[in-house]
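Shown here: the complex without one of its protein chains, the others still in place.
Then we have chain A:
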Amino acid sequence: MSKHAKNWILGIIGLVLGLLWLFPFYLIITNSFKTPKGIFSSVIGLPVGGTFGNYTQAWAALDFIRSLFNSLTITIVSVVLICLASAMAAYAIQRNHSKISNVILMLFVAAMLIPFQSVMIPLTTIFGKVQMLNIPGLIFMYLGFGASLSIFLYQGAIAGIPEALDEAATIEGAGPGRIFFTIILPMLNPMTVTVAVLNIVWIWNDYLLPSLVLPQSGYTIPLQTFFFFGQFTKQWNLALAGLMLGILPVVVFYFFAQRWIIKSVTDGSVK
């Protein structure tokens, strides 16, 4: 078989698979514009006389602005704290060659073996006792859960920055705080992108932890989606419009940060 023919066949296979992968998106987009009757008469076809009505109703029922605001607040604050705290801790561990640092690093790495489900019961009762089952409490929990992998990744990146740089700055009279914030942290930018993307994707989509922690006023998009779905379980036209609203922020993020996302996810799993 000629090379040309081979590439042609592979191209067709790619096209078919690509369309197959996109088909679920096609189904929810088209059906989110149909009336209940429209969905009943044809699920596969394009909407006839499409309506935005589903979206306005879903928007209101999802309390979309508030849940979007909650999701953004929780994700952004948590990710900034995780990046900062993990980079600092990794720096302390990497630049201190004592046994204690080794033990602390081992502790963080070993904690990665513990699945969330194994700590969630005592965790929620402890935080309930100190009145921390709210957004600040959740953000603190994300710091605790996110630190391990982030420190592990940062630690590798800091090892690649020569210690002579720190020493030169020390001779110039800079303290550890200044060295870290003005020299080390900016040099870690590529790793910060990776750490941030991995944590954003996880925290944005997380359901189980916030479902155990947040009061209804703090509901994020996944929580509000679940709540909303319970109300409209037989009204697929509204439910699908709601799902579309939930997916939209992710698609926008993917559209603008695609290159970073793919690189970060690869680095995070291969390392």
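Definition applied: a contact is a pair of C-beta atoms (placed from the backbone, for glycine too) under 8 Å apart; a residue touches a chain by one contact, two chains touch by 3 or more; residues count from 1.
Definition applied: contacts and distances are computed from a predicted model.
The unshown chain of the complex is recorded in UniProt as "Multiple sugar-binding transport system permease", chosen from "Biotin carboxyl carrier protein", "histidine kinase", "Multiple sugar-binding transport system permease" or "Propionyl-CoA carboxylase beta chain".
If you put the hidden chain back, the residue from A:Gly53, A:Gly144 or A:Pro190 that touches it is A:Gly144. Although one chain is not drawn, its touching partners on chain A can still be listed: residues 7, 10-11, 13-15, 17-18, 21-22, 24, 27-28, 31, 39, 42-44, 81, 84-86, 88-89, 91-93, 95-98, 100-101, 104, 107-108, 111-123, 125-126, 140-141, 143-145, 147-148, 151, 163, 166, 175-177, 180, 201, 204-208, 212, 222, 225-226, 229, 236, 239-240, 243, 246-247, 250-251, 253-254, 258, 261-262, 265-266, 269-270.
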